[in-house]
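The next block holds one structure in the form of structure tokens; read it before the comments.
As you look at this complex, bear in mind that one protein chain is not there, while each of the others sits in place.
And then chain A:
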Amino acid sequence: MDGDSSTTDASQLGITGEYMASGHYVLQSQDDDAEENLNDHEEGGVKENYREQDIYLPIANVARIMKNAVPQTGKIAKDAKECVQECVSEFISFITSEASERCHQEKRKTINGEDILFAMSTLGFDMYVEPLKLYLQKFREAMKGDKGIAGVTGAESLGEDLTDDTFTNPLPAGIITADGQQQNVMVYTTTYQQIPTVQQIQFS
């Protein structure tokens, strides 16, 4: 009962086991740092939190799209490409924050296509809205073709009254439907197992 941390044998006292657990917490925080490093691996191994200015779209893609806009005889200076590259990142952040604001206003957590279209017209890019709606339609048709029967079942089950059958078949995590429309939502779920030893604390 002294709480002597020098006791290394956790099996002697349950209380000592708790002190051992606090030692484990210290180790876990180090593991978390390691996990953050692994997550940053995609972006070239830079081990910091990313600000929006740090992430750019590949300059080759940007340059290719710019070339569509200028006549074939024209050239594009390298600093012009870099400038557009930065503007693009700014543009994406700008639209995203506006769409995210609307999403919060409507008490939803997931930004969907409608939020983006609304943000574009609010910010003065309403000339994009019509072409984007066409592309959105093409995209949805392409996704339906991939999902096949599963997507159709999900949409139909929402249209009907919920019966016991709908609960026995779990919906795939990738498809969450609202308002009868099919949307693909990235849902990250974590599962953890209960450690049986925790429940068995013996006090001697």
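Following the convention adopted for this analysis, a contact is a pair of C-beta atoms (placed from the backbone, for glycine too) under 8 Å apart; a residue touches a chain by one contact, two chains touch by 3 or more; residues count from 1.
Basically, contacts and distances are computed from a predicted model.
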{"item": "Omitted chain (choose from \"X-ray repair cross-complementing protein 5\", \"Elongator complex protein 4\", \"DNA polymerase epsilon subunit 4\" or \"Armadillo-like helical domain-containing protein\") - UniProt protein name", "value": "\"DNA polymerase epsilon subunit 4\""}
{"item": "On chain A, residues whose C-beta touches the chain left out of the figure", "value": "42-44, 46, 50-52, 54-62, 64-66, 68-70, 73-77, 79-80, 82-84, 86-97, 99-101, 104, 109-113, 115-117, 120, 123-125, 128, 131-132, 135-136, 138-140, 142-143, 145-146, 183-187"}
